[in-house]
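For this depiction, one protein chain was excluded, whereas all remaining protein chains were kept in their positions.
And now, chain A:
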């Protein structure tokens, strides 16, 4: 790869740009490449893989043939290095690279996943397993009736085709650019909700907690929720006073409430 292109990623265009040089510069290597000979051999009506096909070369060309290959080496010496120092320097992916999945949250911290299993159904590799649970007034994880209680993606099976993302009716499942998916055991390659679920951003309130009062699940999907309300914060404070997300969420809720008044 490195001898062919200058860029880090060998684009098809680059490859064809090198080709005009080949007839002269890489004559000798071609001799060792049987795949390149048949066209010419066919024209000459000689059998393929004829090792004597270079006999019609001029004497000078034949003289330099053994070192002609170094031309490629020499020219490459002055090109930028394409080797990625991967574990030490991480190269950014394309923005829409299909990496590890993520289960997103609404701005108030409720999960977007409703446990409908359409992702599991869309999956051509049968890599996704979902088990839904009932939201109850005391333990509401997502807007609406159901949430994904168990969510597993088997990255030994996943082919990163993204059909699950297309299937998701709530945009709960998206793909990140994280490609570092390796593990030492098969068990570790089955990612569960603890790794798949998006971490709480600052100002989000950890589920479970009730929905924003007066809004329906439809309002959530339309993006009418911008963050936790003071009611939700109070609800969590009463039940889980030690919750770590409370202080930031409380501040955000108070700010939003003030902003609403102004």
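By our rule, contacts are C-beta pairs under 8 Å (C-beta built on N, C-alpha and C of every residue); 3 or more make two chains touch, one makes a residue touch a chain; residues count from 1.
Everything that follows uses one rule, which is that contacts and distances are computed from a predicted model.
Between the names "Integral membrane protein", "NADH-quinone oxidoreductase subunit G", "Sulfate transport system permease protein CysW" or "Ni/Fe-hydrogenase, b-type cytochrome subunit", the one given in UniProt for the chain missing from this structure view is "NADH-quinone oxidoreductase subunit G". Note on the undisplayed chain: of the listed residues A:73, A:136 or A:177, the one touching it is A:136. The chain not shown here is touched by just one of A:109, A:210, A:227 or A:250, and that residue is A:210. Against the chain not displayed here, chain A makes contact via residues 114-118, 121, 132, 134-137, 140, 143-146, 169, 210-211, 213-218.
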